[in-house]
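The complex appears here without one of its protein chains, the remainder shown in place.
Showing subunit A:
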Amino acid sequence: MGVLEDLRRVVGEDGARLAESGDRVAEVPPRWVVAPTSTEQVGRVLRIAGEHDLHVVVRGSGTKLHWGAPPSAAELLLDMSRLGGVVEHAAGDLVAIVRAGTPLRDVQAALARSGQRLPLDEMLPGATIGGVVSAGTAGPLRLRFGTPRDQVIGVTMVRADGVTAHSGGKVVKNVAGYDLGRLFAGSYGTLGVLTEVAVKLAPVPEARAFVTRPVRTPAEVRDLTTRIREAKIGPVGMEVECPVPENYRRGGTVLRTAPDPDSMVLLLEGPADGVRERADRAVEALGTDTTVSTRPPTWWGRYPFGPDDVALQVVTPVGQLFGPVYSLRDAAREIPVRIFCSPAAGVLHAGVPGGTDPDRVARIVEAVRTVAISHGGYCQVLAAPPAVRAELDLWGPIDALGLMRAVKHEFDPAGRLAPGRFVGGI
């Protein structure tokens, strides 16, 4: 029996089809696309994949499908777009259960009707909750609320062998059994297929204020971060945008004038009176160039890279980010690298134009990684065009890789799920 027929028996005529060019995973073309509508169907699809010896890659809305290494094989693309919807929103308990294929913005819209939210930023428009959790993406709110692993309180997943399993539950406090939600967060779909996620929620704050101040150097950012901490302003997010200097964007001659100042933006949330009072205090602490707005800058909660750029993520201990920023600028020289930092969380994202010579990119990554590692941090290439990727070690050194391989082997002994997409060839 053919693969398509087998799949269609599970998901119906319109739930499975032959793959097209738009279905590629990085540069790897799948042969079939299947869109199940239930956890049970995912289980049956994975069993079929086992019978036909197919490798499977999971797609939510596809915003991060090119992240990581290209899978060594991906005959079957598991499309989660029909496995969406909010299963349960227990507003009084500040908990929701959501199907993995639900776009994050739809989740937020549903929660907003009860004055609640999932405190995770939608970094890539259209991203699904399953994709956000699987890639572990987070934005400015990470400072107060952490990353997806901190919001997930329960998961339903289907293992590579088609068996459905759960961990956690739908209460925020729970230490019964191992927490597989944290293990699956950021695992790039290599351990199993997440089908439902239970998350803890937060109230939508009564008021928000964005406090903006121009900054000139990474060292100044570090000093201001300390001042903000001492002034007890309590931001839930703190971001610095380092714009690409105007003069670098004009082709031909490279001018050496001072770049535009960076801007540091704090997000304050809470009761209206409290936010107003803290915004005033922030202005006092940060100086007269500081402005207050109720609206975020356009770059807030976005990445400094597009789908065709080289996407870097650098993590350091809090207070150590300035080193990698300097090294990044030094190494980039005339190349217009865009940088967004979360200095109080120790996270930086940078975008190097995709057309940059692969050798140059490799040298930039090497320079930044060396500095990051010397500070106890990491420099990871989230995504890069194929020619560039071929020249790069995407992750750099990884601790406990042997244990990670052992975990992968236990969950997916045949290497059926996104083989080769993750760290160390996992």
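Note that in this section contacts are C-beta pairs under 8 Å (C-beta built on N, C-alpha and C of every residue); 3 or more make two chains touch, one makes a residue touch a chain; residues count from 1.
We take it that contacts and distances are computed from a predicted model.
Novice: Can you match the unshown chain of the complex to its UniProt protein name from these: "Branched-chain amino acid transport system permease protein", "Transketolase", "FAD-binding protein" or "DNA polymerase Y family protein"?
Specialist: Of the names offered in "Branched-chain amino acid transport system permease protein", "Transketolase", "FAD-binding protein" or "DNA polymerase Y family protein", the absent chain's UniProt record gives "FAD-binding protein".
Novice: Sort through A:Pro203, A:Pro297, A:Pro336 or A:Pro358 and give me the one touching the missing partner chain.
Specialist: Checking each option in A:Pro203, A:Pro297, A:Pro336 or A:Pro358, the one touching the absent chain turns out to be A:Pro203.
Novice: Considering the complete complex, identify which of A:Gly85, A:Gly115 or A:Gly425 is in touch with the unshown chain.
Specialist: Spelled out, the listed residue whose C-beta touches the missing chain is A:Gly115.
Novice: Could you tell me which of A:Gly287, A:Pro317, A:Pro386 or A:Gly425 touches the chain that is not displayed?
Specialist: Candidates A:Gly287, A:Pro317, A:Pro386 or A:Gly425; residue touching the omitted chain: A:Pro317.
Novice: Which listed residue, A:Gly287, A:Gly355 or A:Gly376, touches the chain dropped from view?
Specialist: Among A:Gly287, A:Gly355 or A:Gly376, only A:Gly376 touches the chain that is not shown.
Novice: Could you list which residues of subunit A touch the chain missing from the display?
Specialist: For subunit A, the residues touching the absent chain are 90-95, 115, 136, 142, 146-147, 149-150, 157, 159, 163-167, 169-180, 182-183, 185-187, 191, 202-206, 229, 232-234, 270-278, 315-320, 345-347, 376-378, 380, 395-396, 398-404, 406-411, 422-424.
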